[in-house]
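A single protein chain has been omitted from the complex, and every remaining protein chain is retained in its original position.
In order of appearance the chains are A and B, and numbering begins at 1 in each one.
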Amino acid sequence: MQSYADIAKGDVLLSVKDVSLSFGGVKAIQGVSFDIRKGEVRAIIGPNGAGKTSMLNVINGFYHPQAGEIMFKGIRRPKMKPYEAASGGIARTFQNVALFKGMTTLDNIMAGRSLKMNVGLFWQMLRFGPAEREEVIHRRRVEEIIDFLEIQAIRKTPVGKLPYGLQKRVELGRALAMEPELLLLDEPMAGMNLEEKEDMCRFILDVREQFGTTIALIEHDMGVVMDLSDRVVVLDYGRKIADGVPDVVKADKTVIDAYLGVAH
Amino acid sequence: MSDATLPAAPAFKMTPGRWTLLGFVAFALLIVALVSTGTIRRGDFLYNVFADPFVSMVDLPDLLVQTLWEGLVAGVLYALIALGFVLIFKASGVFNFAQGIMVVFAALSLVGIYEILTLRLGFPPGFVAAILSLFGAIGVMFVLAVVVERVVLRPLVNQHEIIMLMATVGLTYFLIGFGEYVFGGNPKVMITSQLGLPTGSSTFNILGGRVSIQHLDVAAAVIATIMIAALAFFFQYTRIGRALRAVADSHKAALSVGISLNQIWVIVWFTAGIVALVTGIMWGARSDVSFALEIIALKALPVLIIGGFTSIPGAIIGGLIIGVGEKIGEFYWGPLFGGGIESWLAYIIALGVLMFRPQGLFGEKIIERI
Partner (left out) sequence: MFYREAGQFKTSYETDHATFPIRQDQIGIALILIAAVALPFVSSSFAMQTVMLPSLALVVAVIGLNILTGYTGLISLGSAGFMGVGAYACYKLTTLFPEVNILVWILCSGFFSAAIGVFFGLPSLRIKGLYLAVATLAAQFFLQWAFVRIPWLYNYNPSGAIEVPLRYLPFTEIAITGPTASLEVKYLVLLAFVVVLTWVGSNLMRGRIGRSFMAVRDMDIAAQLMGIRLLDAKLMAFAISSFYCGVSGALFVFIYLGGAEAGTEFSIRLSFLMLFAVIIGGLGSMIGSFLGAFFIVALPTILKFGAPAIGIAITGATAEKIVFMTIGALTIYLLIVEPHGLARLWQIAKQKLRAWPFPY
């Protein structure tokens, strides 16, 4: 495990500066800044409606903030489109599983390789030569991910029929298939039982260990957050109220107030 | 950040809509300039498209008024069909493709029952028989509502909207076959005078010309207005209306407070059926009653696009826009393209609106969430 001192010295992979986002009159995010360093597990926590998911949506270009800027790998992109974020190396899982329900596990994860596949229409039509070779190369890579996540048995099952815990795992697999530099996990453990949570924690740590992926995650389970993450940023009502290593954040007065409520 | 600062007056910003408006104004000025300098003149294609129609509008204002009036009447009928769509969409989230066919089906039932009463059962033709068949047709629409709820809606509850749309397309086909099977496929004549609706027309001398107005069209406009007002009242102030609005917001929440979805759906489909019957009478009186009306009934779809799927005022204004736009377009620009552009102009107008406002004129802005 890297120590906080190592992380603090690491390169900044992504930085968010004074970002504000509103929908009509609702201010989802107000002037939030933080950064994510290479190789760390960065948790974003906060009560419901604090703007965590909106933050992830801003990071991968699905929402465009009204103010502020986002730097990814040292390049500032004012109005990044979602596919630009994806091709830049940002992958994502979703709070409510957003798998392609009509497709098999294998196809879902293969779809995650879309960006890496580029054989054109002609060969695709014949499914021959380059198209067939490409398909096999990526199939091999996908099978590695399937092995890694231990979901060999459900390879050809339509994901709509899988139980929730496995769906979350397939979704992680789909994100991993993109070979991202930054992996955004939106409540990867929501609705799981203890055993499934432990599995998922192991996968997250293994991902960082094996692929060197930087991970940003939103999670409500404080035990998980404190164990997994290197640094934590806390949002409340769209504002940042704390930022730092888990132990510091845990003891922070404003954080405790935000979670438990405060008597005025 | 200080909350005490007063919000500054919003700066004037060029939105896409404003740019478009500016573009139109600039283009109009350009055409005026080109025409007045003689760069383009009578006979040029540009002149024919951009100047000539407006010149004839100003030269012959009585024709313009006549066209506008006809557009408005057609618009009222489109709006009525669209109203039926909106009612059902609001309450059950179903895009009822069959609404147009329900119009024909209702009119056909009315005329068919009248024929059976007078020809086979020996009722004296006239007002009494017409009223009896009117009740008969209302009964048919009620049975239709119950059957649709039982057979189509209940098993398909909570399905994706596209699935529901396709089911109503299936319903459309079924109703066409069923209607023709029961009442025969020949075009029928609406029992306009028997129902006590006015016929004939009046001619007014205005603007140096003559404008002719059908009495029936006036009646149609009046009846449509009364019906819309009644529906608005029904939705706003009755217990069932409140339940309807609750269901429109959320099926589950409505169920949890004890509103019966099935009952609401029957009521809504029945209401839409009555709207269809009224539309069918009005429409049938202006032409024959037959399933050829189906094509015209599809025109309610662009009306919905303009008005938004959930807005009753939207349906009305959309209907009027399409009706007027179509008649003006056909009358002034149609000849340039060989005529008959009425068949697609409505859809193109709707597409144009969608390009600027994907949610329609009255729909709420869509925020995508994940």
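Here is the rule we go by: a residue touches a chain if its C-beta (ideal position, glycine included) is under 8 Å from a C-beta of that chain, and two chains touch if they have at least 3 such contacts.
Predicted, not measured: the structure shown is a model, and the values here were computed from it.
*Asks:* If I'm reading the header right, one chain is hidden. Which shown chains does it touch across the whole complex?
*Replies:* A, B
*Asks:* Of the residues listed, B:23, B:126, B:139 or B:358, which one is in contact with the missing chain?
*Replies:* Among B:23, B:126, B:139 or B:358, only B:358 touches the chain that is not shown.
*Asks:* Given that one chain is not shown, which residue among B:69, B:95, B:265 or B:362 touches it?
*Replies:* Answer from the full complex: B:95 touches the omitted chain.
*Asks:* Tell me which of B:234, B:333 or B:347 is the one touching the absent chain.
*Replies:* B:347
*Asks:* Would you mind spotting which of A:16, A:85, A:207 or A:241 touches the chain that isn't drawn?
*Replies:* Of the candidates A:16, A:85, A:207 or A:241, A:85 is in touch with the missing chain.
*Asks:* List the subunit B residues touching the unshown chain?
*Replies:* 95, 151-152, 155-156, 159, 161-163, 165-167, 169-178, 180-181, 185, 295, 298, 301-302, 304-305, 309, 337-341, 343-344, 347-348, 350-351, 354-355, 358, 368, 370
*Asks:* Spell out, residue by residue, where the missing chain touches subunit A.
*Replies:* Against the missing chain, subunit A presents residues 60, 62, 82-83, 85-87, 91-92, 94, 98-103, 107, 110-115, 117, 119, 121, 124-127, 131-132, 134-136, 139-140, 143, 174, 178.
Convention: only the chains that are shown with their structure count from here on.
*Asks:* Mind checking the centre-to-centre distance between subunit A and subunit B? Centres are C-alpha means, answer in whole Å.
*Replies:* Roughly 47 Å, centre to centre.
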